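As you look at this complex, bear in mind that one protein chain is not there, while each of the others sits in place.
On to chain A.
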Amino acid sequence: MNAPLRRVAISVLVLFTLLIINVNIIQVVRSDDLRGDERNTRVLAEEYDRERGSIIVSGNEIAVSVPTDDRLEYLRTYPQGPLYAAVTGYYSLVYGNTALERAENDVLSGEDSRLFVRRIADLFTGRDPAGGDVVTTLDPAVQEAAMAGLEGVTGAVVALDPSTGAILGMASTPTYDPALLSSHDPEAIRTYMDEITGTDAPDPRVNRAIENNYPPGSLFKVIVSAAALQEGYTPETVVPAPDIMTLPQTTQQLRNFNNSRCDPSQQQRLIDALTISCNTAFAQLGIDLGEDKIRETAAAWGLDDEKMEIPLLVAPSGIGDIESDAALGQTSIGQRDVRMTVLQAAMVAATVANDGVQMKPYLVDEVLAPDLTVIDETDPEELRQPISAEVANQLTEMMTSVVARGSGRAARLPGMEVAGKTGTAQVRPDVADHNWFMGFAPADDPQIAVAVFVANGGGTGGDVSAPIARDVMAAFFEGRG
């Protein structure tokens, strides 16, 4: 009987080897898939068993976890959900995390290494490890004014502190209520998701301040002006400003807005060209300066096709390929392939306001441990300096003229000078134009820089977006007393 016994012994070895191979496949090869499977509630349940940290705006929690009686111990709530949705994002059983809930997840969930010392202490004291808090740079008055201004339109507002880069406001419309995507009821979550994304209406989950870039139109003329000033032009330099301009090597004609005339003499001072936003003047100026100079200047301001983190991911801004002088002419008035995020527009205004120094924008001011001690604080950081303080002063003078007597008059504030630039960007012949405004105030001692974007607003930057910017700035100064 020994021969079959040996065969049985070997067969048993084979069977057990099969078991071991199979366990290897599950626990090693398929491990990540199984662990990350959205139906695997283990990892999630562990997360929900901890008190997740809060997201805070000037002392108030805009995302906070509260204890519940159900299977998952904590429920994520958003007391002013729609107002801050673009910043907080959601924390969803079904759809995962977005925005700050995602970018600062390590801190909020308590896994960040900066919290680690405390977590070891937690082990010994037997406390449940809790997450840290994220204190944002937002100013509630600015945020509320921005959302109020965008009411009923699709668009975005970004407000910056020009001297630090702190983001004072970041609004995007249409908005949604993140609380409804963060409940503990997967069915209700799916229903709400269908409701907000299942139609032709613009997707409210897109943060239009940073995730998309748009043609900036005449905002770009500020950058062309900067290039000219660096090349020895002054605001007083007289430049050609014809009624109609034929683009080089084409029969294509470039006109001014509404076929208007910039100046009867077919030429004007640079400051006047910017004030009334003369297309032909800047198209010609751009062609005169040359592609290299335009590209170099644009990149120096941040239109360099690079992504950025604030810590939310920001889409790149750039000017695209320029095949000819004709294309260069169109590029110089912010059309063709020029694209900017709303944040980038705010950064351009802030750079002029901050004597030519561009600060790195940031959304997180402080990180707090669960016991509310500050464990990290953001130090303002210089990102780049595209222009000298002198050029910045000249641009401020020109942009102040835009608001005082030009296309941006709707942004004027009582008691202080405002600097700014309007933009009305053509999208397609059959679609209404995008309306832009960027600016800062007060012009002589800038406290706030703002960019407003209204998608397909149907008017001009001056009459659609400038008033929103004005209200945001007014709210800011009112809040400061």
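One rule holds for everything that comes next: a contact is a pair of C-beta atoms (placed from the backbone, for glycine too) under 8 Å apart; a residue touches a chain by one contact, two chains touch by 3 or more; residues count from 1.
The criterion applied here is as follows: contacts and distances are computed from a predicted model.
Matching "nitrile hydratase", "Cation:proton antiporter", "FtsW/RodA/SpoVE family cell cycle protein" or "Tripartite tricarboxylate transporter permease" against the UniProt entry of the left-out chain gives the name "FtsW/RodA/SpoVE family cell cycle protein".
From the set A:L18, A:A201, A:A389 or A:V431, the residue in touch with the chain omitted from the display is A:L18, counting the whole complex.
Looking at A:V43, A:A201 or A:A389, the residue that reaches the missing chain in the full complex is A:V43.
Looking at chain A, the residues touching the absent chain are 1-6, 8-9, 12-13, 15-16, 18-20, 22-24, 26-28, 30-35, 37, 39-43, 45-46, 126.
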